[in-house]
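For this view, one protein chain was removed and the others were kept in their places.
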Amino acid sequence: MKLLAPPRGPRVQQQPRPRRTYLGLDRDGLLLAVPALIPVVLFSVYPLLRGIYLGFTDAQAGRNTETTFTGFDNYRQLLGDTYFWDSFRVGLIWAFSVTILQFFASLGLALLLNQKMRLRWLARTLALVPWAMPPVVIGIMWRLVYHPNAGLANSVLKDAGIIDQNIDWLSSFSYALPAVILVGVWAGMPQTTVVLLAGLQSVSRELHEAASMDGAGTWQRFRNVTWPAIAPVVTAMTTLDFIWNFNSFGLVYVLTEGGPGGATRLPLLFAYEEAFRYGNYGYAAALGNAMVLVISVFVAVYLIRRMREAT
Amino acid sequence: MDRSRPVASTLRYVALLAYLIFLAFPLFWLISTSLKTPQELAYIEPTIIPENPTFDNFRAAFREQPIARSILNTAFVSSVSALLTVLLSIPAGYVMARYRSVVSRATIVWVLLSQIFPWVLVIIPLFLLLRDFGLYDSHLGLIIVYVVWSMPFALWMLRSYVASIPFELEEAAAMDGASKARTLREIVAPLLAPGVVAAGLFAFVSAWNEFLFALVLIRDPDLQTLSLTLVKFIGAEGVARLGPLAAASLVATIPSLIFFAFMQRRLTGGLLGGAVKS
Partner (left out) sequence: MTIRSWWRLAATGTAATALLLAGCGSDDAGSSDEPDAAQANGDDGDDAGDVEEPAEPITLTFQTLAWQTASVEANEAIVDAWNEANPNVQVELLQGDWNNVNDQLLTAFEGGTAPDVFHYESTTLQEFADRGNVLDLAPYLSDDIVADIRDGAWDTVTYGDGVYGVPFLQESQVIFANAEILDAEGVELPTVDNPWTWDEFAAVAQDLTTDDRYGVVYPLRSPANRILNLSRNFGGDFFTDPDGAATAVFGPAEGEVLQRIHDMFYVDESAAPDGLGMSASDSLPAFFDGQYAMLAGAIWLRQQLIEQGPDDFEWVTLPALVGDSSAQGAVAQTISVSADAEHPEQAVAFIEYFLNPENQVELAAGDWLLPTSQEAATAPELNDPETGWDVAVATATDLEIAPFQLVKGFEEWKDKVANPALQEFFADQISLEELGRKLTDEGNNILERYHR
């Protein structure tokens, strides 16, 4: 994990006088870290380890069952689970598309919202609408937007002359996935925008002005001044966005129930159904562990590349 | 940048407007839906402006469900969760960015792992744990869950925001013999403000919208949070009582928007721009 070490900042060893350390932290460091660590260890680490461990057992729902440690049995079964791996493909398309589109759209919006302009407060507030709307109503509203014959999407596109026949967005084998990806981008934009906007505050204004004096164009200033300053935040946010998108299924499920013909079945839906519908906790946790493995590889590759670029 | 040409400036407004239409139109549609009669909701050509606006949906929503009560509950749980998340994460995020220690690395692993491992699979063990701590059917239980749930994000982001603050600023303070806690409070924290707001907003929104944990942990209708109240307007087989649902959702959306309107100002630091002479 040393590649994940912060790009800047000192090492403890560089302190003027080395102090007594515990787990690499001096007294100050411990005092600062411990309050956060207590709830984390108590309420997150334990359930997490418990969940991971279950992936190696045959745990089931019910009061009359006994749980046995089964080693890698679940994983042997998992390798032959074509439904799960098919959904993995859908999941990767979904997670990559949403994350990438969401990032560029949010970056553009954050740059705009960072400018001084009239009614900026209103624009910033309205940009957060997808965040403010209760998730239960989001899926229902978008289903109405995509309604096959009484929806806003068809009605607007027909009026604009872009289509001349209604499109059955959510049950078409070709449009369903793009349609839900658009909703995914919409729903995740406020998060990414806010984070990037906060990141833009660390861009030095003097550097910008200096570059401007030197005759640098907008793009050059962005490339040479803004981008390096927000790079750590960009890396952190896109990583999390990718993980979150890969791990989401609720919104898509409300929109399509995974249809048509499994075209929008996301992998986490399997883990969820396995645990909550069929009561196979052990196998569900094994699916979870497999997802952890695969996603960790993507995340690690990405973080390593970003670190290299930074140096 | 403010002295750019008028064409560029106009383009900016147009782009922003396009963004806002995309992001905010569902809100306007929600408003419109909440004012429609059941008949108008089944029009083949959806109307943007209701033909026969009515407040019946609001009346029904408030009569049938404790909307006001749920908003208060949710506001309480979300604010406390957001506050705690931020208070705990600032120092810890700072340590993660500035110390190369086992704890920092373990925390990074935990942060990523906790996000990658499917959250739905953690629910049952965590639920049983909270029950054993006597936190079933209590707001405290929910708050703990939400703090622990938001903290990976808060730590992860604050760590990267701290990393983007030049260390030179702190070195000066260290020379003066200030403790780490004081350096953090007086030098780093003000510079972190936008990042803290971003993390706090995230914690607030996650708690405000969270559903599954509230579902399994809260039984008492008086303790119910908004997400639990809203699903009561949705039935089986994709049928919903759209009017009252839209009305209740709209009422639920307004406090968040007001909160955002106040908080968005804090997303602009302005401090750092002048403070750093690189």
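Note that the chains are named A and B in the order they appear, and that numbering of residues resets to 1 at the start of each chain.
Keep in mind that, in the parts below, contacts are C-beta pairs under 8 Å (C-beta built on N, C-alpha and C of every residue); 3 or more make two chains touch, one makes a residue touch a chain.
Every value quoted in this text rests on a predicted model; they were computed, and no experiment measured them.
*Asks:* Which listed residue, A:147, A:208 or A:221, touches the chain dropped from view?
*Replies:* That would be A:147, which touches the missing chain.
*Asks:* Write down which of A:108, A:228 or A:260 is the residue touching the left-out chain.
*Replies:* Spelled out, the listed residue whose C-beta touches the missing chain is A:260.
*Asks:* Just to verify: which one of B:69, B:185, B:232 or B:266 makes contact with the chain not shown?
*Replies:* Here the residue in touch with the unshown chain is B:232.
*Asks:* Which positions on subunit A touch the chain that was left off?
*Replies:* Against the left-out chain, subunit A lists 50, 54, 57, 59-69, 83, 147-150, 166, 168, 170-173, 257-262, 265, 273, 276-279, 281.
*Asks:* Which parts of subunit B are in contact with the chain that was left out?
*Replies:* On the side of subunit B, residues 38-39, 41-44, 60, 64, 123-125, 127-129, 131-132, 136-137, 211-212, 215-216, 219, 221, 231-239, 241 touch the unshown chain.
Here is the rule we go by: only the chains that are shown with their structure count from here on.
*Asks:* Could you work out how far the Cα centre of subunit A sits from that of subunit B, in whole Å?
*Replies:* Subunit A and subunit B have C-alpha centres separated by 15 Å.
*Asks:* In their complex, what parts of subunit A are in touch with subunit B?
*Replies:* Residues of subunit A touching subunit B: 1-2, 4-12, 16, 21, 23-26, 28-29, 31-33, 35-37, 39-40, 43-48, 50-52, 54, 105, 108-109, 112-117, 121-138, 140-145, 149-152, 155, 186, 189-191, 194-195, 197-199, 201-208, 229-230, 232-233, 235-237, 239-240, 243-244, 247, 268, 271-272, 275-276, 281, 284-285, 287-289, 291-292, 295-296, 299.
*Asks:* Which subunit B residues qualify as touching subunit A in the complex?
*Replies:* For subunit B paired with subunit A, touching residues are 1-2, 12-13, 15-16, 19-20, 22-24, 26-27, 29-30, 33, 42-46, 88-89, 91-92, 94-105, 107-110, 112-122, 124-126, 129-130, 144-145, 147-148, 151, 153, 155-157, 159-167, 174, 179-181, 184, 191, 194-195, 197-198, 201-202, 205, 209, 211, 226-227, 230-231, 234, 238, 240, 242, 245-246, 249, 252-253, 256-257, 260-261, 264-265, 267-270, 272-274, 276-278.
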